[in-house]
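One structure is given below, encoded as structure tokens.
The other protein chains are all here in position, but one chain of the complex has been omitted.
Presenting chain A:
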Amino acid sequence: MLAIDVKDLRKDFRVQKNREGLSGAFKDLFKREYREVRAVKDISFRIPQGEICGYIGENGAGKSTTIKMLTGILVPTAGQLKVNGYVPFKDREKFVNGIGVVFGQRSQLWWDIGVIESFQLLRKVYRVSEPDFRKRLDNLVERLQLGDLLNRPVRKLSLGQRMRCELVASLLHNPSILFLDEPTIGLDIVVKTEIRDFLMQMNKEEGTTILLTTHDLQDIEALCSRVIMLDDGQIIYDGGLEDLKARWSKGREIQFQFAAHTPIARLSGLTEGLDVSWSVENDVTAKLFVPHSVSVSDAMARVVGGADIRDIKIFETNTDEIVRAIYQSGSAEAAAAKKEIASS
């Protein structure tokens, strides 16, 4: 069964144009001008149950807007939308019983009262029976190691502690879909890892569908079998992370450490005729960029045969770089076009 089914989803916002300066402000007072901004442009995707899907894109690409439509907060301008068998904005109150939501930038918990009291309040809001609640809470508390935090007021928690509590709060009613909007923002590496492990385990054991937006691609690498990339309101990539890398990475880099100073002219001479490029790191180290069209062994054989080498390292282009390249080029089509020109 599909957990999320989105077809031609669109969201327009009417934004007031502010004219410049004081005279502009006066003009705005009497006659306002609006313009339509299309934040999400007819996107379609389907997420089956039990999948962890990463939703990435630059700031302002429309990620949050989509999540808000999927969770029933915003009403879409056009398109079809079915989450967990419901149309979110229509049966909002019934629908939200089946989903959990964590907004990394915003707290779900009550600031002044103890964590456990916030949880109790949520238990009442979601109508979870006391035994179910106990069982669930004990389990979550153990897995996220919250034991001694439960009686502290939320305002006295650190960000990492709070985020773990937010996760528990969103899971108390045992939702089958979990929406996470930047769940690891501002967290240290230990907490990030803890949260990732926890999400992974929960997905495995309970089959919870997870849709998360993030700017931290390590989240995606650790968790997601699938990535949807959004740019300017449109989906520019939808598929596996490995595919994304294979499709967008341009090649590999090989770093050589030589026994003695080796001038770049000599190195270039060695790789004469191959479509590769050198860059010098320092006196004895240089990097060789090898595009996918050139075999690594060919390139290495030439260098190894012609120079005294102490050490070799091979670097895959990492996801950060790939994604940065895509963001910078504006859209995947543009990136694809560039790539074709480059490779032809």
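Basically, a residue touches a chain if its C-beta (ideal position, glycine included) is under 8 Å from a C-beta of that chain, and two chains touch if they have at least 3 such contacts; residues count from 1.
What we mean here is this: contacts and distances are computed from a predicted model.
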item	value
Name per UniProt, for the chain absent here [options: "ABC transporter permease", "Cysteine desulfurase", "Manganese transport system membrane protein MntB" or "Aminomethyltransferase"]	"ABC transporter permease"
Hidden partner chain, touching residue among A:S64, A:T184 or A:T262	A:S64
Chain not shown: contacting residue from A:W110, A:F258 or A:W278	A:W110
Candidates A:V75, A:L159 or A:I314 - the one touching the absent chain	A:V75
Absent-chain interface as seen on chain A, which is shown	13, 16, 59, 64-65, 68, 71-75, 89, 92-94, 96-97, 99, 101, 103, 105-106, 108, 110, 112-113, 117, 120-121, 124-127, 181
